[in-house]
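Take a look at the structure set out below.
Omission of a single protein chain aside, the complex is shown with its protein chains in their original locations.
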């Protein structure tokens, strides 16, 4: 099963790391460390192979992928030795990362995006294409009544005034083109009632939101631990220092707000109450792609005794996100092949802010994911 | 159902915190924070109530419980205000904490222990008595062939040369007296084939080993997290600084060894390989009952990128252990009432080094525990 | 030499801890831990003894000192045992903590403050009174041209519109009353040209600003370390979590701004360049008087190799501040006795934001302080 992976933000750090990694895996030059779909309990013939993936995307930048990859190697995100080995394969992908189309109305822009997707699918003779949003985080958009009704939305998109944030317009176009959509960022993506309506009408699955790559990953195991031990978490405060492209963008208070909201959701829903404290995001350019998150949790135990847990996570966001992007493309492609449509709540394992009323415990989410893959397995002809 | 809780090490910090806490819970002066059996999914009429618990025990010390409790209050482990309220109830328990019996042979000593247990059960008219070992950690004992066969053991116990470490002799006597046994420490306890034979013969359940109250608790959620994300944990090193009574004892290299072995087990079994690094235990008297554990985990992600997680746990061991001691007494009492005998593998949630081939993931262990309580519930008349 | 210590904010945590501590020291019930003026190189007959100190102050609150002290004991800031011993002495101070006077103009209010100070000095027959501001941090005030000229200021104070922030009005009144002034907070205090003019005219010394009790104390030794090793500090980011009274106040962005500015000053002046990153202050009520500060410093070494230092400071602000308040009262009293007037730049050791062009290295500041005390010593009759 050949599968197109269309990356919105196709020249960004996460996209380039995903592409280089897939090329290296295909060439047998790297192990699938960080790829969940390669774990014994999740490996399945229902999933397209790494060698079946064909990459394309949209990006306003025109910097060649090889240049971006070199910068990532210099920053310690990609091994320099690997780069040489995949250089020509990487250069070949370049032509499939297109500039962002722009037209007089969002409806017309969506038409151009659809055309790019269809052309990509046909030219490569792909069975299907999954669109994955890995572009920079947007500000939280103002609400609009057209967001709640597909007919209203279609009308509004033909007006000159934009009605959808960019991520949602890409989801809209993906659905029109018959492509499943995954939002790896905290942006709006497919999370509007009108877009859910469209996805279901088109028989397309979608998933999101906001890949769980650091502090929230830890929260999704630590919060259940406190809850299962009946310990009383009093405060949970943290700070995230990050310097990559997304960091600069998150320094914008509106985007920051989108992110921190999805980051705290796990606590309230797991602990049954919201502890005091907040999570801050701070942009420190010099830190680059390696993010440092520090959290302090204070809790009360038996007879009120006060205790504390402190952790520091020093992770490379691109290296954590890229294998999950490959996982999500494979899983969503297989779900589409199996006829699934609408929100894929079974992918909550991957996201900070998953759709539906799901458990925020990583262990529960892993079990659900395992069952999901088993079901895909059985659905195979 | 009235339940005796017989504490080996009945004047130690964990024991005193457990007793004071149970008295405070009974009097409605404290919330059951830290008591797992009070969580919505685990609360059950099959379990004896806090008000049904009656405490006794063995301890070589003769310091009154109220004195011990005052010292714990001064150290910030118990709230001073609470102490005043439970003072007379606490003093009443004093008479039931007996000196350690000693006789010419271990067989005779066991007989004296049995007599104490039976007298305690009868005097208080208890339905049953659960023996819980919360005494100081012993050195790892030398092996002995009598450990493997009950008949050989019974013969050997009649010789003048001791054949069982103290914790195992208490388990032996508990079983003779018809009492279930829980080992909350890393000592031998009931973990010898000959004692397992005895427990089954007597139709008694037992559980252990080594209450999971700090660093290992964290390992039991963090190691599965790394495993489920297919991340390659390269090193896991840590140090535990502790100053309470058990700390002084663990400074003894042999005891230290018993403890660190059970602490690393979770890693190998969860990650599928043993990462480099060790856990050290260091006694720093001035730190007192509050233990600080620091761990550094280094791991490789996609394409080998190196990342790290560091945590500091600052916990009060007695405050973490005491509610679990109450949980274990209630659960084991109920299991006995339900006719269970042999090793209670379903209690792995509580222990660093549980018997049987069980999952070391806290989430899995919690599910097993929930099902165990549900089964006890249904077994009720 | 009897010395009055008049505390603006006399019922706050720092004030109460200072008073209780001085009473305990006078009674021989505590060691002068944290009192710099009791170090071998700084002890001097030129300084008033702890037994010579008499406390008074202003505070809008009317809660008795003993009540406040009990709350601090419950929070672990003061030892409960000590409280009982100094209770009656503490209650005796209560009458000397007056409500904040208020009148139609700031000039009239200043007159009432002066009257309180003079009455206090005369009633107790004190040689002199040092006024120390330990009230909550104010917002950074708007500039005003009367701040730059004493004559203009005196005219403006007679207008109905307030022209001075509260801390500066207290400094103004202190100087009118012939009292030296110390600002232990980041508020304006005596740091206006017009007030400097007044202090010099009256022959009075003053000092400040913002007691160095935690993160900045560490910066004042770590920044020189990096500088003296010629290491290239690239980023310095931090977060302060605090929950006491001052924490709530600092949650106000304007006050927060005053504080973080004085906190970063040491870096630029010591390192010769301002590293990237900022310091955040966050109010987390449940944390109480114990403040947790976390800092991450990234630096480049030889040939650009990147390294990092991370620290967590878990300190009790009141316990760190109170002995310094006593030190400053003693030192400033002695400086006044020795005829010093104007800004006491030699007290930079104590402050985040000292006046004058002084070194921000703690070691340099300590040497200057030692020489200052030696000079006071020699100035003695």
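Order as written gives the chain letters A, B and C; numbering starts at 1 within each chain.
Just so it is clear, a contact is a pair of C-beta atoms (placed from the backbone, for glycine too) under 8 Å apart; a residue touches a chain by one contact, two chains touch by 3 or more.
Remember, predicted model here, so these are calculated numbers, not experimental data.
Colleague: Out of C:3, C:35 or C:157, which touches the unshown chain?
Modeller: Residue touching the chain left out of view: C:35.
Colleague: Of the residues C:182, C:320 or C:376, which one touches the chain left out of the display?
Modeller: Of these options, the touching residue for the absent chain is C:320.
Colleague: Write down which of B:87, B:312 or B:359 is the residue touching the left-out chain.
Modeller: Touching the chain that is not displayed is residue B:312.
Colleague: Where the complex has a chain not shown, which of B:227, B:284 or B:368 is the residue touching it?
Modeller: Within the whole complex, the residue contacting the unshown chain is B:284.
Colleague: Residues of subunit B in contact with the chain that isn't shown?
Modeller: Within subunit B, the residues touching the omitted chain are 234-235, 237, 239, 241, 276-278, 280, 282, 284-287, 292, 294, 296, 298, 310, 312.
Colleague: Quickly run down the residues of subunit C that touch the omitted chain.
Modeller: 17, 20-21, 24, 30, 32-36, 38-39, 76-79, 82, 217-218, 220-222, 224-225, 227-232, 290, 300-305, 307-316, 319-320, 322-323, 349, 361-364, 366
Colleague: Since one chain isn't shown, list which residues of subunit A touch it in the complete complex.
Modeller: 76, 80, 312
Following the convention adopted for this analysis, only the chains that are shown with their structure count from here on.
Colleague: Averaging over Cα atoms per chain, report the distance between subunit B and subunit C in Å.
Modeller: For subunit B versus subunit C, the centre distance works out to 50 Å.
Colleague: At which residue positions does subunit A touch at least two other chains?
Modeller: Within subunit A, the residues that touch at least two other chains are 310, 312.
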